[in-house]
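Reading through the structure tokens given below for one structure.
Of the protein chains in this complex, all but one are displayed in their positions.
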Amino acid sequence: MSANLFGTLFRYITWGESHGPAIGCVIDGAPPLVALCEADIQFHLDRRKPGKSRFTTQRKEADEVRILSGVFDGVTTGTPISLYIENTDARSKDYENIRHKYRPGHADFTYDQKYGIRDYCGGGRSSARETASRVAAGAVARKVLENALGEDIEIRAAVIEIGGIAINRKNWDWAQVDENPFFSPDAAVVPKWEAALDAARKELSSLGAVVEVVASGFPAGLGAPLIDKLDADLAKAMMSINAVKGVEIGAGFDAARLRGEENADQIRMKDGVPHFLSNHAGGILGGISTGQEIVVRLAFKPTSSLPQPLKTIDDEGNETEIATKGRHDPCVGIRGVPVAEAMMALTLCDHWLRHKAQCVPVVLAD
Amino acid sequence: MSANLFGTLFRYITWGESHGPAIGCVIDGAPPLVALCEADIQFHLDRRKPGKSRFTTQRKEADEVRILSGVFDGVTTGTPISLYIENTDARSKDYENIRHKYRPGHADFTYDQKYGIRDYCGGGRSSARETASRVAAGAVARKVLENALGEDIEIRAAVIEIGGIAINRKNWDWAQVDENPFFSPDAAVVPKWEAALDAARKELSSLGAVVEVVASGFPAGLGAPLIDKLDADLAKAMMSINAVKGVEIGAGFDAARLRGEENADQIRMKDGVPHFLSNHAGGILGGISTGQEIVVRLAFKPTSSLPQPLKTIDDEGNETEIATKGRHDPCVGIRGVPVAEAMMALTLCDHWLRHKAQCVPVVLAD
Amino acid sequence: MSANLFGTLFRYITWGESHGPAIGCVIDGAPPLVALCEADIQFHLDRRKPGKSRFTTQRKEADEVRILSGVFDGVTTGTPISLYIENTDARSKDYENIRHKYRPGHADFTYDQKYGIRDYCGGGRSSARETASRVAAGAVARKVLENALGEDIEIRAAVIEIGGIAINRKNWDWAQVDENPFFSPDAAVVPKWEAALDAARKELSSLGAVVEVVASGFPAGLGAPLIDKLDADLAKAMMSINAVKGVEIGAGFDAARLRGEENADQIRMKDGVPHFLSNHAGGILGGISTGQEIVVRLAFKPTSSLPQPLKTIDDEGNETEIATKGRHDPCVGIRGVPVAEAMMALTLCDHWLRHKAQCVPVVLAD
Partner (left out) sequence: MSANLFGTLFRYITWGESHGPAIGCVIDGAPPLVALCEADIQFHLDRRKPGKSRFTTQRKEADEVRILSGVFDGVTTGTPISLYIENTDARSKDYENIRHKYRPGHADFTYDQKYGIRDYCGGGRSSARETASRVAAGAVARKVLENALGEDIEIRAAVIEIGGIAINRKNWDWAQVDENPFFSPDAAVVPKWEAALDAARKELSSLGAVVEVVASGFPAGLGAPLIDKLDADLAKAMMSINAVKGVEIGAGFDAARLRGEENADQIRMKDGVPHFLSNHAGGILGGISTGQEIVVRLAFKPTSSLPQPLKTIDDEGNETEIATKGRHDPCVGIRGVPVAEAMMALTLCDHWLRHKAQCVPVVLAD
């Protein structure tokens, strides 16, 4: 019930504001004896780090993670893992001008309505800065999954559309993803996105994006229907990311336009194991993984913080306008890639432990 | 963590198989002193009931609900409400032929992989029959919400697309929804859908659908960021419905194609209260309701049970084919309308109680 | 958070009132492929059944359990198990005279204060009748534990004190427990308890009792510190039983009177495994089982429903007196024996699954 708690067996609770002294999270339920060090986490934090290109926010954060508990002699102990990331480049002054105004498309209005107070500095709790905690926790989830299921599992994401310009799926090459500032798997689309984003910035505007996350190498059986279905939990995980407005599994909304015989993935045997002839299901049937690739797509709205003036009101109900200064991503979806991967890892790790508890036979040692 | 449990404060746990003696649910956390009788629930069950037209399954179920606990002298007592619905038209013989075969697009394969056993009669636990429990629980949630927030709140859903044929939104008329067999808000599309579905049935095929759910009259402030955001919980609720493959809030995937200044809903004052000039946000910002209409869309895949032969394997790994007999909806999305409404009601009821616990000031009686 | 939900992985939710149509529970999280039939459950319900001697309530309840879901072909399927027990001997008329009066020592006053309404028939929800559901769920937990850990595990309880008259622990014989109406392990104390209870009944009074529960054959490692310690969860489980006012583990309150070197259970090796020279810890150290016997004692207050007049008030604040008629146990602690066993089984089953999820290594099949 905890508002800031994710998962059921492998749980993480997140805390911290954009301009407070630090942000962090606590992971409870990690199995013991999993090798874990700060570098394992830092690698993923660095992929999300702001300021790496002109297409992300210019805020400079080292985003250095410290492990404060739960690891001893280089391995997890089964006790809570506390992760701590200092905020080093908080410039609260940038936000004085929005202290009493609600930025359209932002959580300013709703936090004030709900809590009767809001930390206006950098969005406070509602800032995308919190996603650093998710990436850190996701890195731990990966280690746990690799420890249990082997090194061959993969959790990868890519941007597949920016501002309505989609990649060509025939060009898909995972190796490209970390070679361009957009996490694009299609090298050919990169110049188009550069042009579109440069134009948007010049016009004081911003663009949306679609991200695709793929998990491969995972066994059939993950998911806990009828409520905690794997796809249901993935939908929640992804929709809880800032700026996400849509989530789909496999064929997703297009499945509603297919005929039954097109959509149902037919099955043959191949190399002695079941082999699906297609994957419209996105690797999930009845809320349980099939053993195929698990495929999720999520839609990010365009950044709401815009340098151009928009109509709004202040907290006393006066009509006014606002143009947001500060340092913002012109397309928040881009840095959503490592975050979406993290949410996939966290969800799969939780469901792996749940599956193990309920369904995996255990032979007790004598 | 319970796989079949929904909600945190207003909780319901669902049980029962398609061809067992009964299905039902237990609701825990309903406030006391809310007027509730079986007719309040039956009304919604009857909207979902199968066999009402040639476009839904021909299974005949009375779907009569009994309240076994938690209500005394016509009002809730604050203790668990147990709801019970007998299965009266279970024909397990229809399923002997699929006992050892996995229907493509169905949960047969994954249940067997996960649990090592499956109840093959009518899909067992994975049957859409379970959604009757959701509709029943949703009816209780509505009563609780009306009791707390007044009779003016509305939770309504409609089918807006079948087999790729969309309604004309200009024709939207809520009064039409219960006047045709498709829950369509657009009377003009009805003949087209009839033709498309009749054709699909003749061709032993099935069609998908898109459903839109709208909640109006709800206050700002519902939702518990950063994990239990209202949109995140709605995404999970909707994605946990059988056959749903995509969920979007407000502008949804289209938001990814809008520019920042188009997408951000600007704010003015109207009649002394904040007034948004648009609702791309679908009534949710930062995971918290804005007070606007809450708008969710969900994509249903086409029914996977098809009378035409599809390639599959049996539980010993032999390649074979299967054509499903039984009685099935040619378009499962249609009966998804009352189910989607129920999931909206359950989610909002839970978040209303959570908001009340944390944020609504209470004056104690002396 | 659910008020009527027990457990985290092996969960049961309980519903039903003393004089409603039925009571029951839903178990979620049971592993699949565990042999289970109604007789497995009935055996334990029969031990708790009222009316077996003059020392328990004369209410006659068949207490016949029905399994409504979750079992197929004689084994669990991993889906929710719904258990249903009809109320057949409800005599609501007996309770008209207490409709507006609060019985001292009862929940009448507090339910009215909390909910603003109470089902006055037989105590409604607060009746000890609900413990039948616990016993039923506990029987399922036992089957799951035996399936996982082998048939040698034992969960047994006995009454060790009634009305201040304690057993002689030197006479302890588990075989005696089901041979007398008190679940006494000491045959010699039986006539004394008969005399004391007959006298108490003649004097329109009632007596309290102490029950001891012992679980043996369980492995070391169960328990999830620092909050969900095994002893903490057992304390909650036992204290949630009607009329229980105290819980202790191992030496319990006496441990506070021992010196450090007396209390600390020293360790040697025996037959190649660790062997504790005493068990003041009651089989739990740091919230985790040691592999020794797990020993819990619980104190039941004397029955509060008395046929002699007691001072009270009515629901309009008038001072009055009340003598409870109805049919009541003169010593509720006696029938607490199968209930305490059930709570032990439920707690251990839940912790076994949790331990398995987090700490038991799993070798994946190729």
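Some observations on this one:
A, B and C are the chain letters, set down in written order, and residue numbers restart from 1 in every chain.
Keep this in mind: a contact is a pair of C-beta atoms (placed from the backbone, for glycine too) under 8 Å apart; a residue touches a chain by one contact, two chains touch by 3 or more.
Note that the structure is a prediction, hence the values are computed from the model and not measured.
Residue C:Tyr115 is the one among C:Phe72, C:Tyr95 or C:Tyr115 that touches the chain not shown.
Screening C:Pro50, C:Gly78, C:Pro185 or C:Gly208 against the full complex identifies C:Gly208 as the residue touching the chain left out.
Although one chain is hidden here, its contacts on chain A can still be listed: residues 1-5, 8-9, 11, 13-17, 20-24, 26, 28-29, 32-33, 66, 68-70, 72-73, 75, 77-82, 114-119, 124-125. Across the interface with the omitted chain, chain C contributes residues 1-6, 8-9, 14, 102-107, 109-111, 113-116, 125-126, 130, 161, 163-164, 200, 205-210, 220-229, 231-240, 242, 245-253, 255-261, 263-269, 272, 274, 277, 280-282, 284-291, 299-304, 306, 308, 310-313, 317-319, 333, 354-355, 359.
Taking the whole complex into account, chain B touches the unshown chain at residues 1, 9, 29-32, 78, 148-150, 219, 353-354, 356-360, 362, 364.
To be clear about the criterion, only the chains that are shown with their structure count from here on.
Rounded to a whole number, the gap between the C-alpha centres of chain A and chain B is 26 angstrom. Between chain B and chain C, the centres computed from C-alpha atoms are 38 Å apart. Taking each chain's centre as the mean of its C-alpha atoms, chain A lies 45 Å from chain C.
The residues of chain A that reach two or more other chains are 1, 9, 354, 359, listed in rising order.
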